[in-house]
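Removed from the display is one protein chain of the complex; every other protein chain stays in position.
So that you can tell them apart, the chains are marked A and B in the order they are listed, and the count of residues begins at 1 in each.
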Amino acid sequence: MIEVRNVYKSFGSLSVLEDVSLTVQDEETLAIIGKSGSGKSVLMKHLMGLIKPDKGEVIVDGTDINAVSYQELRDLRQRFGMLFQGGALFDSMNVFDNVAFPLRTFSPLPEDEVRARVRENLAEVQLEGVEDKAPSELSGGMKKRVALARAVALKPQYIIYDEPTSGLDPETSNTINELIRSLSEQSNITSIVVTHDMHSVLSIADRAAFIHDQRIRWLGTIDELHTAEDPVLNGFVRASEYQIGKPAAATNK
Amino acid sequence: MLERHILGPIEALGQYVLLLSKAFRSLGEFGIYQKNLFQQMVRIGIDSIPIVALAGLFSGAVLTVQTAYQLESPFIPQSIIGSIVVPSMVLELGAVVTGFILAGRVGARIAAELGTMRVTEQIDALEAMGLNSIGYLIVPRVMAGILMFPVLYITATGVGIGGGVGVAHYGGFLSAGEFVAGARQFFSPFDPIFGLIKSFVFGFIITSVACYKGYYTGGGAEGVGRSTTEAAVLSCVYILFANLALAVLIL
Partner (left out) sequence: MKYSDELKVGLALVVAALVFVLGLRYFQDLPLFETTDSYYSLVENAAGITSGSPVRVNGVSVGAVRRVGYDADERQVRVDFYVEQRIRITEGSSASITGFSAIGDVKLDLSLGPADNERIPRGGLVPSHEEDFFGDIADRAPALVNRADSLMIGMTSTMSSVSRLLEEPDSDFRKTLQSVERTSDQVNRVLREEQQRLAATLDSVAHLTGSLNRIAEGSEDEIEATLQDVQHLIKRLDSNLDSVERSTDRLDNILEQIESGEGTLGLLVNDPQLYHRMDSTVVRLHELIDDFQQNPRRYLKELKLIDIF
């Protein structure tokens, strides 16, 4: 369980988060939605201590992650898997080594077991025969899938997805959404999806938090989303739903 | 104005020192970074040997020819050329030429590498996995710099003296024997030690400045370009300052 309590964050004179509080329940899939630049990526980075809040606390499984030592924080982060927007695959390694990297670094597995696990993970994201390719040779969707395979390699408790479908065509987006859903259905996995793609939200999330003007303006289940009476939220949702039928390019930022 | 021109640099210095202190606090986790260290030592050190040797060869040769040109006098023994070329290479040129070349070659490369990792969130990815990105990325590079620069310095100096002797001998300025005799006459065993100290310091400056610039890159591809240029230029400037400071403090 992750609790965010009264977090404030500003960069220089630009205030990004003001008094944000949020609780992520175990085994649920929470979507953080909002316009581009609304601060949802910043909030996401607070969840695993990549950014420290100016004020407030972030508590993961009962531990205030900003009060512990760097070493403890890093141990804690190993419970997380994260899928970055652009994949963030290591350029210096091929696909296989990228996926094997967390296993080699943090697990005591011998090399042949690492190989088996990597192949398994890649098969899970429906990628085979690309092990020896460099990340630069892959398409955007393939990169995301490799990154996903890497994110789940250590079987994390929490998986955070940062704009998992942005920049992808609708078909690939659906594939990614399917993967996320199948992962989140496995036991003991808590997912946080940061996105502005309402199609994603509707297909994978249990709950959604809407960020607007540096604050959480609305928080509720997906079912409640349709009946919500917040004009700003409704505007956002309708604009997104209107775009669902349109070409993928329009769903980008 | 005040903030930009005074507080800015002081803040940058603080950030740099903090980065380095974090890096050296993670020295204990050497095991994890060991493979990286050797990889960086090859990239920074071994791969730079040819260019450094070439630069050393030509500086030694040119120094010899120009010294011979300047000392064309019947009252000065020709062996003085050796007495000038060898200490110059050992004390100054070997280290400084290596430093300048590597500020461009290694400094720019490190800054570009880390800058790209920063803007494509690879550094965040490392952190998110629970890795100490500073330890993982910076420590091996700075250590490789400190360990391999002396090797490059020795290469440049050795090849440079060889080039000087070669040009002197085959260019007809003075024989190799005279050259060596001249070099021995004024040779001080502390000179190469001092050159070695310089190369340690230059190695540290180049790699740490480049790591700092690369690690804190912001602003996408343009930011990477800016970091790369700044890393190369600042390394050169700091090498000049460090060179003077070392000469004043130690000699």
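Rule of thumb we're sticking to: contacts are C-beta pairs under 8 Å (C-beta built on N, C-alpha and C of every residue); 3 or more make two chains touch, one makes a residue touch a chain.
Keep in mind that what you see is a predicted model, and the values were worked out from it rather than measured.
Considering the complete complex, the chain that is not shown touches B.
Here the missing chain is touched by one residue of B:27, B:42 or B:221, and it is B:42. Within the full complex, the residue among B:115, B:130 or B:192 touching the omitted chain is B:192.
Of the listed positions B:61, B:106, B:183 or B:231, the one in contact with the omitted chain in the full complex is B:183. Only one of B:155, B:208 or B:228 touches the chain withheld from this view, namely B:155. If you put the missing chain back, the residues of chain B touching it would be 38-39, 41-42, 45-46, 49, 83, 86, 147-148, 150-151, 154-155, 158, 180, 183-190, 192, 196.
By definition in this document, only the chains that are shown with their structure count from here on.
Contact residues on chain B toward chain A in their complex (touch as defined above): 32, 116-117, 120-122, 124-125, 127-132. Interface of chain A with chain B (complex): residues 45, 48, 50, 70, 74-78, 80, 82, 84-86, 88-91, 101-102, 105-106, 154, 160.
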